[in-house]
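Note that this complex is displayed minus one protein chain, with the remaining chains in position.
To keep things simple, chains are lettered A, B and C as they appear, and every chain counts its residues starting from 1.
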Amino acid sequence: MQKLKVAMIGGGGEGAFFGKVHLRAVCIDGTREVVAGALRSSAQGSMDAAAQWGIQGYPDYQSMIDAWKNGDLQLDYAVIATPNHAHFAPALACIKAGLPVLCEKPITLTVDEAEILAEAVQASQVPFVLAHTYTGHPMMMLAKEMIRRGDIGEIRKVEAWYNQGWLATDLEADGQQQAAWRTDPSKTGISNCGGDIGTHAFIAATWVTGLGLKRVSARLNAFVEGRSLDDDFNVIGELENGGTAIITATQIAIGYRNDSGFRIYGSKGSLEWQQEESEKLLVKRGEHDETYFIGANFTFFPDSIASYLRVPAGHNEDFFEALGNLHCTMERHIRIRRGETCPAPFEHPGAKEGLAGMQFVKAAVESSARDGAWVSL
Amino acid sequence: MQKLKVAMIGGGGEGAFFGKVHLRAVCIDGTREVVAGALRSSAQGSMDAAAQWGIQGYPDYQSMIDAWKNGDLQLDYAVIATPNHAHFAPALACIKAGLPVLCEKPITLTVDEAEILAEAVQASQVPFVLAHTYTGHPMMMLAKEMIRRGDIGEIRKVEAWYNQGWLATDLEADGQQQAAWRTDPSKTGISNCGGDIGTHAFIAATWVTGLGLKRVSARLNAFVEGRSLDDDFNVIGELENGGTAIITATQIAIGYRNDSGFRIYGSKGSLEWQQEESEKLLVKRGEHDETYFIGANFTFFPDSIASYLRVPAGHNEDFFEALGNLHCTMERHIRIRRGETCPAPFEHPGAKEGLAGMQFVKAAVESSARDGAWVSL
Amino acid sequence: MQKLKVAMIGGGGEGAFFGKVHLRAVCIDGTREVVAGALRSSAQGSMDAAAQWGIQGYPDYQSMIDAWKNGDLQLDYAVIATPNHAHFAPALACIKAGLPVLCEKPITLTVDEAEILAEAVQASQVPFVLAHTYTGHPMMMLAKEMIRRGDIGEIRKVEAWYNQGWLATDLEADGQQQAAWRTDPSKTGISNCGGDIGTHAFIAATWVTGLGLKRVSARLNAFVEGRSLDDDFNVIGELENGGTAIITATQIAIGYRNDSGFRIYGSKGSLEWQQEESEKLLVKRGEHDETYFIGANFTFFPDSIASYLRVPAGHNEDFFEALGNLHCTMERHIRIRRGETCPAPFEHPGAKEGLAGMQFVKAAVESSARDGAWVSL
Partner (left out) sequence: MQKLKVAMIGGGGEGAFFGKVHLRAVCIDGTREVVAGALRSSAQGSMDAAAQWGIQGYPDYQSMIDAWKNGDLQLDYAVIATPNHAHFAPALACIKAGLPVLCEKPITLTVDEAEILAEAVQASQVPFVLAHTYTGHPMMMLAKEMIRRGDIGEIRKVEAWYNQGWLATDLEADGQQQAAWRTDPSKTGISNCGGDIGTHAFIAATWVTGLGLKRVSARLNAFVEGRSLDDDFNVIGELENGGTAIITATQIAIGYRNDSGFRIYGSKGSLEWQQEESEKLLVKRGEHDETYFIGANFTFFPDSIASYLRVPAGHNEDFFEALGNLHCTMERHIRIRRGETCPAPFEHPGAKEGLAGMQFVKAAVESSARDGAWVSL
């Protein structure tokens, strides 16, 4: 089996962090490799970074796509790890050129862009996977599967959250790069906390349950002085089946790292999951709690998930493996299109879910500006 | 030291449960005893129940109060454990007669009643303690004390919740007594879930932080068919300092027992506490988590709390002991009024907090009826 | 129903702690009360302490027993809460006089005394309950019941432990009373750590499984300089069915409070319980974990245990309630002897188990002195 060849767009800067994360996730299965990159916004920076990574460099993404089109470069898909405002252009260029895309979240900077991109993906049928990393966690996939097959009945209520503390102080004033771009509207869009981590909670609430949101009422705060964008994000939403979703995210919860998770209450049982203990799924259906753990040998995993697991029980697969699973899903799409034998890809989020996330954030921002008035998605 | 003599009003019925709980909490320290009671609504039932309990019976609370006034019965305080709609009359009668009252929550059935009662308590200065049992947990008391002295800085956000699952199905249709009265507006008032358990979350959010709520936006649900009152209760509130409170309660979370707790985020740190693991307080102020445990020997407890603790570390004090602490607070009020030496009582909730809770529920019900419009308290 | 009348022997001193604990456990159900006491070793101290407790005082236990024999004092049972070396004489006196005894552990100071006492109990059939408090925890009772009925098959291995840290430094040099008598051979016998807490682990291993120990190999340490008795206690034992028991206890585990618990491995499943989270029992029988919680409403409790529970799920019953359950068991023995209707008492430890515990400690001390040679019980 030949390794898939992957191009990186962005992710190569000095303070950049997610480029390397994708590199690891690409490599982890030994079936994919990063071979080329347009790793930075400047042509020179891009070439230098590629040299450092030991891959084929290009001055910009377009020339890399062209090289592929011309047959000068072999590629199977591209990873987009640029800052948020620079997702749209390369993603659209790849899709239009027919090159599959695994794109960092949020899908674009604006809803308008997201609509255009989602339409292009839909029209072209070129594989597009959105890097909502947590959806690659097998126990989150299991939760989705259990709900789909009716294990906990009709969904009544969902709580999904994401608590962080790293922006509890004015970090951007000290020039911390991650803080600086996230709190800058020109780079991050209309929402900081909501866009950055509220969307994870949104995906947990909607992708896991399979239910969209009809409308939202929101209260956004900017607790740290001097911020124009939210660092705290609270939404009550109405699910399409009439249920209620409580979606909260904050960056001012001192001491909380990436405390993200969900509790889902159905008419026959409840599910609870937390990202920082991603190896467990808590299931409540009667008088006692059931806890399920990750493990390739466990028979309770349906085939659709078991094929993603790498080790027997007792050794956790965590962050890199979860992201690796999204790359796996991309790999399966590609191999199946080629006629290779390979297990079916899981329904991980794509352009449609990315667009919904953008609409969600926009509606929440609007609702908050109108003091919590309901806004339809 | 002579034992305090306690009268019970209500709490003696067949399916009654909380009468016995108070009996245990009265007895647990060996310094108080239940001596008399008007335990049921019917005269005969009342006398029979008292005989069963081995205490002096009275046909109704008024005749018991009269006996005390006449010097025929020695009493130090009364416990009110009647159904919600029957708190007001006996509580007011006791206060007017000068008999201290430890009253079950909610303080009354309506805000109007609560106002009258709170005024009477304020005017008379007769001790009145509201049985918000969880406020008797030493780690919840410690959280209040830490916030008061500034340990976590200015409060920015509070999350307080109470998740139960026992009303996830139509239990009242089967005649289950606890379910029947709670879902019946004539006995339980304008809100089931909000009044019964949402108020616990409200107290956690306000009493622990020392901050009142200015206004609320609410979404109440009745998920189980046939219910006129809420079995799910969700509120976004604005704290008096401009902070945000997320207060949620539900009775349809299958498999959740009494999952009540809070997370409080300040400008210098965070606190987290859960009722079902009441012996722990999680404190986050820097790069690692600190967990504090209950224990009479621990020096980090201020005197105001240490005097309530009964055993050294490693043996938990739980539900009965927490309620016992509220009886302790009542005992201290009484002994100090008498000039006996005794540690100062902790500031546990009283009539004022009871009134605020009623106003909170009323405002939430109104907001929900108006599709989440903000309602001031 | 008339309250049972209880006499206290010992437990009334200044620094004493367990007397008050028993007082609470006697009172907690409202069906028993402490009425008399010989609370200290000196006659005057005894009378003074009784006055302080508000009960009938006696200068010594013998005169109190005599008063009961003569009909001058109504009593149903006695609680023995004297220091370890002073259990034997009053316990034997009570039993010989026909007065039921609830005795603190260890049952006596020496194996010889324990044999005499156990024989007297056996011969007289006077109820005798040993205060191994943790055996009163409903989830520990449930573990015993599950094993008895075969839920986890044949027992292969048991691990039982008790980790404390309070004697990690030379506390007795500072005159701390609890440390002083425990490390003094004249008051505590041949073993400090083993006798004080190792016996709890022994009871967990044997009472819960229903299996005795045939022989032991031990390594005892005195880590803190100047100690003649062990502050660390490690035993490998052979169960009567050939299985293995690992029984460890330590007082030098800094930061550990009362970390006591067990893991039991059978041919069909495993059970795990920890005293500091006494409300849970972890059951492992297949691919997922099952966690059971305390709660009067849970149907998985057999009647033999359900009758001991005081509150529905979600509110824990802990230390005082567990000890209260041993008093309950005593109460049931007494009421049944009298012909009153009352649920059957649970098989809590008595004189036989107390004797076995003494034999266990003696054998461990001997084995350790012989560098771990096997010693039969």
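Going forward, a contact is a pair of C-beta atoms (placed from the backbone, for glycine too) under 8 Å apart; a residue touches a chain by one contact, two chains touch by 3 or more.
Just so you know, these numbers come straight off a predicted model, no measurement behind them.
**Student:** Among C:F17, C:W181, C:F300 or C:W374, choose the residue that contacts the chain missing from this document, as touch is defined above.
**Tutor:** Hidden-chain contact among the options goes to C:W374.
**Student:** Could you tell which one of C:P59, C:G212, C:G269 or C:P343 touches the chain left off the display?
**Tutor:** C:G269
**Student:** One chain is left out of this view; which of C:Y162, C:W207, C:Y256 or C:Y292 touches it in the full complex?
**Tutor:** Among C:Y162, C:W207, C:Y256 or C:Y292, only C:Y256 touches the chain that is not shown.
**Student:** So which bits of chain A touch the chain we can't see?
**Tutor:** These residues of chain A touch the chain that is not shown: 1-3, 17, 20-21, 23-24, 27-30, 34, 52-54, 164, 257-259, 275-279, 293, 295, 310-321.
**Student:** Would you write out the residues of chain B that touch the absent chain, in ascending order?
**Tutor:** The missing chain touches chain B at positions 283, 287-293, 298-300.
**Student:** In the complete complex, which positions of chain C touch the hidden chain?
**Tutor:** 152, 156-157, 159, 163, 165, 168, 217, 219, 221, 223, 232, 234, 236, 244, 246, 248, 250, 252-256, 263, 265-270, 284-286, 289, 371-372, 374
Everything that follows uses one rule, which is that only the chains that are shown with their structure count from here on.
**Student:** When chain A meets its copy chain C, do both sides use mostly the same residue numbers (more than half shared) or mostly different ones?
**Tutor:** Chain A and chain C contact each other through largely matching residue numbers.
**Student:** Starting from the mean Cα coordinates of chain A and chain B, work out the distance between those two points in Å.
**Tutor:** Roughly 43 Å, centre to centre.
**Student:** When the C-alpha atoms of chain B and chain C are each averaged to a single point, how far apart are the two points in Å?
**Tutor:** Each chain reduced to its C-alpha mean, chain B and chain C end up 35 Å apart.
**Student:** Nearest whole angstrom, what separates the Cα centre of chain A from the Cα centre of chain C?
**Tutor:** 55
**Student:** Specify, in ascending order, the residues of chain C that touch 2 or more different other chains.
**Tutor:** Touching at least two other chains: 293.
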